[in-house]
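For this view, one protein chain was removed and the others were kept in their places.
Then we have subunit A:
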Amino acid sequence: MVVFALLIINKAGGLVYNRTFAPGLQKLDSNDYLILAGTFHGIHAISRTISPAPRAPHPPGTRPPPTTGIETMDAGRFRLTCFQTPTGVKFLLFTSPEQPNAEAIIRRCYEMYGEMVMKNPFYSLEMPVRVEKFDRVLGGYLVRPG
């Protein structure tokens, strides 16, 4: 059970945070990560509108519940869990396929983000996250002492 990496994508599809916690993923350079984030953003957006799943019924005049789009993607050596907040920020967690509770982990990351990134008055919205305290607390939560 390993948590490999966390990516945060802003609502415009830009990569704002990218951190690896454990070895096991192929090393990508920062440009590749940007491309990965942008591509996933696009595919995720498409998956929200084009989906074989029937739409949830809702009374006329009320807002339909939002469609979540891609939630997980399984591969032989890793699983990608995606959580999109109601404001449009996406949290992408790369774990090993057998990692349980990826959903809970990702929500905890969102809480830390709300607490430490958004409340930092010198963090500019939509820009890359460079907040030391967030790094530290996130590391304390997800880096396993080797």
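Please note the rule applied: a contact is a pair of C-beta atoms (placed from the backbone, for glycine too) under 8 Å apart; a residue touches a chain by one contact, two chains touch by 3 or more; residues count from 1.
Throughout what follows, contacts and distances are computed from a predicted model.
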item	value
Chain not displayed: protein name in its UniProt record ("Trafficking protein particle complex subunit BET3", "Mitochondrial import inner membrane translocase subunit TIM22", "Ribosomal RNA-processing protein 41" or "DNA-directed RNA polymerase III subunit RPC6")	"Trafficking protein particle complex subunit BET3"
Option touching the unshown chain, where A:F40, A:Y113 or A:F134 are the choices	A:Y113
Sole contact to the chain not displayed, among A:A45, A:M73 or A:V137	A:A45
Residues in subunit A touching the chain absent from view	11, 45, 48-49, 58-66, 85-89, 107, 110-111, 113-115, 118-119, 125
